[in-house]
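Here's a structure for you.
What you see is the complex with one protein chain gone and the rest in place.
In this document, chain identifiers A, B and C correspond to the written order of the chains, with residue numbering beginning at 1 in each.
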Amino acid sequence: MLVAENITKKFSGVTALDNVCLELHTGKVNAIIGENGAGKSTLMKILSGVYAEYDGRIVFKNQPVRFQNTRQAQAAGIAIIHQELNLIPYLSVTENIFLGREITTPWGMLNKKQMGNKTQELLNRLKLSVSPDTKIAALKVGQQQVVEIAKALLLDAEVIIMDEPTSAISESEVEVLFSIIEQLKKENKAIAYISHKLDELFKIADRYIVLRDGKAIESGDMKGMTDDSIIQKMVGREIKIVRKAVVTGKDKTLLSVDNISLKHPVRKNDQLLKNISFKLKKGEILGIFGLMGASRTELLETIFGMHSKRSAGTVEIEGKQTNIKSPVGAISAGLALVPEDRKKDGLVLGLDVKANICLTTLQDMQSIGLLNSRKETSLAKKYIGDLKIKTFSEKQLVKNLSGGNQQKIVLAKWLATKPKVLMLDEPTRGIDINAKNEIYKLILQLADEGLGIIVVSSELPEILAVSDRILVMAEGTITAEFAANDATEDNILKAAIPKTI
Amino acid sequence: MEAVIPAKKYKLQLAKFQSLIALFVLCLVISLLSDKFLTATNAWNVMRQISVNICISVGMTLVVLTAGIDLSVGSVLALCGAITAGLLKNGIEIPSSNLYIGFTILGAVVAGLLAGSLLGWFNGWAITKFKVPPFVATLAMLTIARGLTMLWTKGFPITGLNESFAYIGTGWFIGIPLPVWISGIIVFIAVIITNKTKLGRYIYAIGGNENAAILSGINIKKIKIIVYSMAGTLAAVGGLLVTSRLDAAQPNAGTGYELDSIAAVVIGGTSLSGGRGSVLGTVLGAIIIGVLNNGLVLLNVSPFWQQVVKGFVILIAVIIDKANAKNE
Amino acid sequence: MEAVIPAKKYKLQLAKFQSLIALFVLCLVISLLSDKFLTATNAWNVMRQISVNICISVGMTLVVLTAGIDLSVGSVLALCGAITAGLLKNGIEIPSSNLYIGFTILGAVVAGLLAGSLLGWFNGWAITKFKVPPFVATLAMLTIARGLTMLWTKGFPITGLNESFAYIGTGWFIGIPLPVWISGIIVFIAVIITNKTKLGRYIYAIGGNENAAILSGINIKKIKIIVYSMAGTLAAVGGLLVTSRLDAAQPNAGTGYELDSIAAVVIGGTSLSGGRGSVLGTVLGAIIIGVLNNGLVLLNVSPFWQQVVKGFVILIAVIIDKANAKNE
Partner (left out) sequence: KTDTTQDQKKKVAVIVSTLNNPWFVVLAQTAAAKAEALGYEAKIFDSQNNTSLEADNFDNAIASGYNAILFNPTDADGSVVNVLKAKAAGVPVFCMDREVNSTDAATSQILSDNYSGCVAIGKYFVEQMHKQGKYVEILGLVGDNNTWNRSKGFHSVVDVYPGLKMVAQQSADFDRNKAMETMETMLQAHPEINAVFCGNDAMASGAYQALVAAGKANDIKVFGFDGAEDVVNSIKDKKIVATGMQFPKVIAQTAANDADEYFKGKRDFPKKMPVAVELVTQENVNEYMGYGKAPNP
């Protein structure tokens, strides 16, 4: 159906793709797998006409094609869900979904009604319960991700590329998406599916294409593949997934949160958080699970002092009452927060790797009142090494790094502050299995060094892998607590389903 | 700051109303201090006086919505006014072959408007073709157009244009001054465009997130060029109004208008970073400024104090706007 | 636009050099047309003339790097110059209790600078405290400061200041005019701040991504207020230079300087959306503008044509900049 032959793509400095060939078969889900920076997104961008300049050729329905822009690709019937959200924040869901293909009345006026209805259908199909007229800016990342999916479904293309569509959404939405994918398969469409979540691949993928360092390693049928064999192909060597050896007998309380509650920014009498209390022990890893919209992010942000005007409740660190009014205070109190949306809240994309990593600890980077670039460089190099960040130099602009590597930089910049309590919101979103493993190791190691760690995640395997203790949230309240060894997938999920449905 | 987003959104919806509050307070205060303020004649005066700024500011709004800016409106206004006046009065003479082309009012007016579109188009072209920042491109045009005006007028006003041309700027039609009609119609069209057409939608999209717009297959270069041309044309309309109202084209007309109109846009709640705002907001902004100027004169504030007061009032007006939006 | 990113990156690194190319071409052309251009005296002239704009533009660069803008520099310059001149000449008299305070040069200068910082601080305060868009806040300050200048001077220039004060603007020190020393030192400090200090890094961070900056525990309100205060102070320095060079404080001094300095900043490759750019780039921008003005007069281009030429040259200069950056 869609064949790419000897595609080579260079960016100033980097060779992202190097003689890559791949075939997308109709009626099948073609999984494209590879580590961060392997070149997956770049390849997909070429297929969908984002990059017009590349070597090699693309054959679509036995016709050689060369798309100059996305519009041509769309017209030809190739739709893509980009890894990075591409929505207009101040336009509504409808307006975004129909952007560039508006329906107009005979007088050339926008036919808002019809578009609204069409959108409503799509949203229902995707089980996203927001009004078509909500502005994107007011949606959470997860909800935005779903809108992106809807956007791709609107033009019923023959080839649908999904670049990490599930990175920001949780179980329930994933289920919905998969059912839709099944449907698309029946309609005999070709689907390219990129994800770092192996379990998903086994659920839906029929074929796999492995990329490594910009080269196509091999492709074949998913049948008969195992975790290890896939990882083997991706990484080029064995790696064993760490499992938390459940440690008990930690007693020294590090952080204790009492009756935290938070008003909704607009609907003043709505509570996003309802008297939440929990304790975190020294060296403990506390996993917080919940479905999208459970307010886990709000919880972390509130503890981090970002909503001081709307929140109530107390936070104690090492038994000392704190009065955190802002991130500044939180940091000096020994808290660190790795935010959920790296591009929006984590990174200064226009600055280089070094500057981003050092941003939180500049005061330590000074000598005689001036920044000491040697100190900065060595700190940056340290974390580039520790976290295996794939960049050709610490002077590389962050915006040119692959999604996964960007995430590692956010981690690095927070680890640099040597916090007492490290709060991670979706820490491995969009990170490849190998790097994930690195990060798990890191988390465990940090815990052993005595940090208290809170991990918010929508990925059950992840939660189970790292946590000593698991809190489950739904609708702004804690609905259950499990010790690691008596936590199971389904008793967690049960607790996570909101009662009010 | 997740949490401010809804706040912003909230403000967005209320923006207009909030400017209305500011405007209302302003009117109240003035009318308490001067009995001359709330009179029909004065009301029409204010309307007539702001009509030029409204024409310009509508164009400016479109440009700013695309996250651009147009500093050249003032000079373009002057040049187009001068061109119309010149053609109307002297026509074109080619000395070599002693050929003379006379112009009807319509002809001259159209020529002026075309000149405006052309200059605007040039802005858009420089910006999209060479990726020159809008600020620089239009700043260059600001000087260029002013220079051309001087060359065209030789530094002297062009006066004594014909009766019926003056009517455009001074006449009335069913009880409403023509300039008000004209600016009103322009506002109406602009509102339609921004809310009801693809073009409008794309303008917001480009300003909101240019990458996303490109990825959605929008031809952003085309849109931008269109927008800057519109801004130029509207500046030309402003030029016509000024010229015909004074029955004279001043070489230095419109100096500093760019700031006035950007002020109207921003006070009207349109964000200079693009993607958010509305034409109606701008209209309110322009009215606020107009009422303010009018009021300061009526209240007999000494010219020197006027500027101080004006500054503070503008500041306060915007703060009132923001007030409701301050949830954090 | 993923695809332009490398281009942008490339441009960023080369930016300074590219402006250099533009400048070089410009100088070449002028020196071919006039033998007077490449003389030491003329070089010092240009340097002295641009020193004021450089002072202002350095402050403007800092503001723009935080994704802000400061329109009030021109009026602040005028007000601070007038304050210094006034105190120097008349001191302060409180009529009621017939008390008189005289001022030394130092005293008057310090007072002027403090006034500048204060006005700048007010800008920053309005912007951070009430979330007023920088454009509006500083536009308001533009009118306010101008009004205050008029009130302080009653509309008349303050002339006949003392000899040694005039030295600041006209004197030489080891073969270099004092204003050049002053602006040079300011540039030096600014370069250090932007490249080598926490403050500088925070400025870039805030302009690059305000959310991330906040989350990283940067007190953005504090930083912004500092930056606007610096801009105000530097405008005041400009005011001192102008006043002492003319040996007179003009009520209408500095009118329109905001555009000149923003032009220098943007031509120098700093992006108005913040986060990208450099002080040295701005200096080059200012030099380009200065050389251009100087050249036009040297070549005795007719005042009518000057503006046209100037506009096109600026446009071309920037296009040359971009040219190399056009990889796609």
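In the analysis below, a residue touches a chain if its C-beta (ideal position, glycine included) is under 8 Å from a C-beta of that chain, and two chains touch if they have at least 3 such contacts.
Computed from a predicted structure; not experimentally measured.
Among the chains included here, which ones are touched by the excluded chain in the whole complex?
Hidden chain, whole complex, touched shown chains: B, C.
Given that one chain is not shown, which residue among C:S31, C:N219 or C:N252 touches it?
C:N252
Which of B:L118, B:L259, B:L298 or B:I316 touches the chain that is not shown?
Answer from the full complex: B:L298 touches the omitted chain.
By the contact definition given up top, give the residues of chain B that touch the hidden chain.
Looking at chain B, the ones touching the missing chain are residues 34, 36, 39, 41-42, 45, 48-49, 52, 149-150, 153, 155-157, 159-160, 166, 170, 242, 245-248, 250-253, 255, 293-294, 297-298, 300, 302-304, 306.
Residues of chain C in contact with the chain that isn't shown?
So the residues of chain C touching the unseen chain are 34, 36, 39, 41-42, 45, 48-49, 150, 154-157, 159-160, 170, 242, 245-248, 250-253, 255, 293-294, 297-298, 300, 302-304, 306.
What we mean here is this: only the chains that are shown with their structure count from here on.
In angstrom, rounded to a whole number, how far apart do the mean CA points of chain B and chain C lie?
Measuring from centre to centre gives 28 Å for this pair.
Which integer distance in Å separates the CA centroid of chain A from that of chain C?
The computed centroid separation for chain A versus chain C comes out at 44 Å.
Out of chain C, which residues touch more than one other chain, so two or more?
2, 211, 214
Where does chain A touch two or more other chains at once, residue-wise?
50, 306
In the complex formed with chain C, which residues of chain A make contact?
Its residues touching chain C are 11-13, 45, 50-51, 53, 304, 306, 326-328, 330-332, 337, 339, 344-351, 355, 358-360, 362-363, 366, 369-371, 397, 399-400, 413.
What part of chain C is in contact with chain A in the complex they form?
Touch list, chain C to chain A: 2-3, 5-6, 9-10, 192, 195-198, 200-202, 204-205, 208-209, 211-219, 275-276, 327-328.
Show which residues of chain A lie in contact with chain B when the two form their complex.
Going by the criterion above, the answer is residues 50, 69-71, 74, 82, 86-91, 95, 99-102, 104, 108-110, 135, 137-138, 265-266, 297-298, 301, 306-307, 309-310.
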